[in-house]
Every structure is written in C-alpha cells, then in structure tokens.
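The complex appears here without one of its protein chains, the remainder shown in place.
Coming up: chain A.
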Amino acid sequence: MADAVVEQGRPIGAAGTRKRTSLRNVLGRKSTVAFLLTLPLIILIALLVLYPAVYSIHLATLNKSMQKFVGFGNFTFLFKRDTFWMVVKQSCIFAITAVFFKALMGFIVAHFVHNIPAKGQRKWRGMLLVPWVIPPAMSTLAWLWLFDPSYSAFNYTLSFFHIGPINWLGDNLWARFSVILVNVWYGAPFFMIMYLAALKSVPDQLYEAAAIDGANWWQKIWFITLPMMRNIIAITTLFSLIVTFANFDIVRILTSGGPLDQTHIFATWAFKVGIEGSDIPLGASVSLFMVPILAVAAIFILRDVSKRGNEA
C-alpha cells in the first residue's frame, strides 16, 4: 500500500521537468534510499568480516615468513602433529560435553523456576542469570582463584569431607573437567532463560488434559513439553554449539591450554601458534578448521529460523 502511494506520486512530478529532476528522482527512489541506508552495514560486513574470512584462506597457504606460496603445506604439516589431533579431540569433547550439560541444566532449572509461584519467579530468574551477565574474562578469574592450588577454596571445603587435595588445573582430567565446569556455569543461564520463555508459551490446558488422562510427570515432559519446545531447544543448542566451539576466554585464562597442551581448543591454540608464536599462516590454518562445524550448525539454524519466519 505504501509502495503504491509513493510510486503514484512520482511520475506526475517527473513528467514535466524530466531532465532536471533525474538525479533527484534516483535519490528519491525507494530502492536507492534503502541501498544508501544499508550501505554502512554492507561496507562493515564486507570489509571487516567477509574480507578477513577470505584473507585467512589466503594466509593459510603461505609459509611462516609469508613470502612463499606453499599450497596445502600448512595443513599437511598440521595433520602430522600429535598436538593438532589432541586439539581436535579436546575441542569436540569440550564443546559437546559443555553444551549437553548446559542444555540439561538449563532445562532442569527452567522447570524449577516455572514450578514456583509466579511472583517469586522474577527474583530467582534474576539471581540465576548473573553468571551470564558478568564478563567471562572477569568471572573466570574468580574461578581461577577458587581452583588455586595452594589456597584453593574448593580444596579447603573438600578437606572437611576428607577428600583431596585435588590439583584442579594441574592434572589432565581435572583440568579438562574444570574448563567444562566453568563453561557450563557461564552458559547454562542462557539455556534457562530460553527454555523458561518457551515453557511459558506451552498452553496449560495440555497439561490439564494429560493429568486427567493420568499421565505422570515424566510422560508430561516427554509427550508435551519436549515436542512443544523442540524448535527452541534445537536453535539454542546450535547457537551454543557455535559459541562454545569457538570459545577463547575461559580456556585462555583458566589453563592457557596447559597442562602440556591438554586443554587447548582451536581458538586458544590458534592464538598460541599464530600470535604468540608469530606463525600467522599456521594460526590461520588452525582456526580455519572450525569452519566446517560452524557451517553445519549455521545451516541448521538458518533452516529453523526461516521456518519460523514462514510460520509467523
């Protein structure tokens, strides 16, 4: 309707003095205005997102001094290194375990918050979201201090139960556990908020009908809650998978990849090799290995998001 109004107005004005107003015409045309309005966005994305993405593929084919073209040399070099395969394995373990527990914890906590009377929910939700609000670099410092080997608050507490002392960040398995724990702590609130919003949109009648049919709590979750929340669970999980897979702050501050590179994930190892080791092409190659997994997750998210758009 708005289009028609504008389009109708123009030819009448333009008919008489075509030449003089041709520039004004172009500027006044809706598509030109729209293009000009989006131009800063296009420039920003093209220059600082798309170009670097392509540039990193170019960088990955150079040698360390960036003077010679080596083709897939960096990749074949990486394939021969044990550390690389360790990083691949740890990245997958880290991302999958962390996302799984974040989703599980978020789901459980969302249910508990949903269960209590509505007037108290705001308060609890407010408290439970705090981990997501604090900048991860800051909160990870607090965890680093909680895990501290000599003054560890955790070991102090555990000593009352005659457990420990545990070398939280110095031992292989415990270090892997610790980085995942901190990530779950940071990310679970996001799931909780998303699931809580989804739970609120499930009609109460469905549960009442199920209760009349004699369904127990497990059947209610399995046959009503999960199917109704399927879409939001899928999107949230995929989002989180991308963010967790590309995580940097937590591992960097907590362990810097140690002990013996056991907790390195793609981002931290790329940083170590590319920036600290000043082998930029190799670092670029390492980070490029994130692309396939990110791309797959992105495609699925896009499918879900466009599906939602069509429904609405």
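Please note the rule applied: a residue touches a chain if its C-beta (ideal position, glycine included) is under 8 Å from a C-beta of that chain, and two chains touch if they have at least 3 such contacts; residues count from 1.
We take it that contacts and distances are computed from a predicted model.
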**Fill in**
Omitted chain per UniProt, picking from "PadR family transcriptional regulator", "Carbohydrate ABC transporter permease", "1-acyl-sn-glycerol-3-phosphate acyltransferase" or "Heme exporter protein B", is "Carbohydrate ABC transporter permease"
**Fill in**
Where A:87, A:103, A:180 or A:242 are the choices, the one touching the absent chain is A:242
**Prompt:** Taking the entire complex into account, which one of A:78, A:98, A:175 or A:193 touches the absent chain?
**Reply:** A:193
**Request:** Out of A:104, A:134 or A:163, point to the residue that touches the absent chain in the complete complex.
**Result:** A:134
**Request:** Can you list, in ascending order, the chain A residues touching the missing chain?
**Result:** 1-2, 5-6, 30-31, 33-35, 37-38, 40-42, 44-45, 48-49, 51-53, 55-56, 59, 105, 108-109, 112-113, 115-116, 122, 124-139, 141-143, 145-146, 148, 150-153, 156-157, 185, 189-190, 193-194, 197, 232, 235-236, 239, 242-243, 246-249, 252-253, 266-267, 270-271, 274-275, 280, 283-284, 287-288, 290-291, 294, 297-298, 301-302, 305-306, 308-309, 312
